[in-house]
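The complex appears here without one of its protein chains, the remainder shown in place.
Which chain is which? They are A, B and C, in the order written, and residues in each are numbered from 1.
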């Protein structure tokens, strides 16, 4: 949090059928359905998130990610970062308060990878779902499905990962937690964090801009990863890979697809990062083990199926 | 235990290099090394097993399983089963006491699938490894690797699964716990038990006789399956598949290969069976899900790589 | 299963208020409510049990256990055991088929500890709750509360534990899996099994006959024990002790009380037993560690609060 960026606050995902998507994100992942706005977008959140929402589903003709937003400390920080982005050469678009229900003014910019990002300082805080603010129980009793606790991060594919890393580092104050370096010394992947989490966003180099690899949600335990895997099977949901562990971050994970073909991850554990830590490096020659620690080979799908 | 057969007591596995094999079964699986006999065979056991040994490694030119042995209640039972096997038409070979160190007289016969099985009534009981018989602690502190608790079962491939099932049922008193039925109503797989365990041996139909699919060892928890997976990666051991769950028995599992190419499984959990239970049936059309509950497809290797 | 006794099949528990008790056993323990009979008794079962029911709640003025019943292999076995019990000197009462809905003829006798036991050969098998008999999923999605999988055993207090052990061993074919021996060499506790489970019933010596210490239900994992503990707190249920581990059997456990003051246990794990195993011995001087492995002291309540 060198520059006042706190955390990933929301992601807007394009889905082909909003009803099917809602069933997936609410009933299977176990996100809490919050409300539908006047544009027909559906808002959801993980039960541990104090903010009103973190996932927005928008019906569209093609799947993918519209944008990802970060919460900053306050409106002074937001103003400063707006100036800094412009000074860095970014075109900054202003989205007025209320365009997303319960969310204040957002400023939007494109990263060199071709993805849209937003910053905002205000969002309604409705508290952890199902728990009292005083003497809160350990968890709410009415959770569904995978019981995803929070939206955690996205992995995005696009060109110019290096320039994007520099923008996130220099303007937004992110740290490089983990990286993949190819034999020529180029950074093929960058896992960036504004906090103790191993990644608040990650990028992998790819020629096509603005591609969405997955949105990831946090679970509490490896038992919960098994439960997620069982539910994927019971609901005939398309699986990508898992349960397994990553080499990068060492998180315990499973990947699957929403009905529109967007990839989701649920995971638990994983390394922590502090701003004085050296980045962890994986060699591109060992990318199989870096991504899938147990199999030590990549499935082609993981590298090529994007939305 | 309808006829006095208690449990799988030992398996003798052929390995190409006894030193490499010992490193694998002792240091990676965490079996306890017991001793080497005058033939150069190495004896091992899981730490919870009270018997002197349960795994015998024999150096040979081709990998595979020599035989699998079952402990019976006492020598009267052994004598009766010997008569019953002969009456059933089996050729019974007698192995004198002491041919395996610490093991009494064994009677050996071939199943119609082409595998060698043994029965015996006596084996030296050295107690659980590392624990006192009085006030035993929860576990011994010096376990290695995967900390495999016991030899659990084998899965064997061969012809005449139906006839083999009948032999195990009618002569040895095993129950059919789970089965795979093909569209013509034939039994393609039979999981047989003499106890509450989901399988004390399992057979899958295949034209070639006497093939060895895997020897399986029991772990305590799903965390231990993850630990096994991590160790497989750390030791550059050849993995087959997992961590995952089976549809059949619902055990949580991982498969990998010993240095000779013999497949091993370590698993935890799984259904229990009582002798008045109907067998659980999986359809051959859904064999993918029956074997690998999460992926719902078989990898070719699982069906064809045998020793 | 030396004499054809398969497993604990049911326990009838006296409760002061049937509605409160049902809420406890169904909503908190997560047992499946099956039906209410013409006497107002409520039948429940754990979701993995294939039999129609395993727990019967009867409203009464004092809490405690009415009787515990065991399933035997078939009616020939039942007839034989009836003769054997009489020959042993037990008074045997016959309960006609249908007195418990869906249960065949039962024979009832008193153990020297003053507890009523039953044997029966027939009970309607409705299958595992919520799962298909063909291609069964790993677990049903609609489980509640602690998701107790099955009724496992009872611990009973009374005089003449030694004579009761002899009756169970000699007539019913149970094995002594674990025991507590006092400095004079007397058996202060006996854990008896007819299967691989560490106990299908347990007795502790106490002057007053027929006392009920607890009914125990099986969970799958240590995570489930934590979940049970959390639910006990969330529902303001009276806790006895846990989460902890036993020295005896090494099961992982938590104890609490139903609204009538009957003690319940839910636990997972624990040692397995085969009929050729020596019993495990704990010294009465170390009873604290034998019962509560971590604290190594008994709470007074555990020894004195009985129903």
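Methods note: contacts are C-beta pairs under 8 Å (C-beta built on N, C-alpha and C of every residue); 3 or more make two chains touch, one makes a residue touch a chain.
Quantities reported herein were computed from a predicted structural model and do not represent experimental measurements.
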item	value
In the full complex, displayed partners of the excluded chain	A, B, C
From A:6, A:60, A:110 or A:303, residue that would touch the chain that is not displayed	A:6
Contact residue for the chain not shown (choose from A:60, A:73 or A:234)	A:73
Residue of B:59, B:182 or B:223 touching the missing chain in the full complex	B:223
Option from C:108, C:128, C:273 or C:289 whose C-beta touches the chain left out	C:289
Missing-chain contacts mapped onto subunit A	1, 6-7, 48, 50, 71, 73, 125, 127, 133-136, 138, 195-197, 220-222, 245, 247, 250, 269, 271-272, 274-278, 280-283, 286, 289-290, 293
Missing-chain contacts mapped onto subunit B	137-139, 141, 221, 223, 230-231, 233-234
Contact footprint on subunit C, counting only the chain that is left out	222-223, 226, 229-230, 232-233, 239, 242-245, 252, 254, 289, 293-296
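The definition used in the following text is that only the chains that are shown with their structure count from here on.
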item	value
Subunit A on subunit B, rotation in degrees - Cα superposition, rounded to nearest 5	180
Copies subunit C and subunit A - interface residue numbers shared by over half, same or different	same
For subunit B paired with subunit C, centre-to-centre distance based on mean C-alpha positions, whole Å	31
Distance from subunit B to subunit A - Cα centre to Cα centre, in angstrom	44
Computed distance of Cα centres, subunit C from subunit A, in Å	48
Where subunit B touches two or more other chains, by residue	222, 245, 289, 293
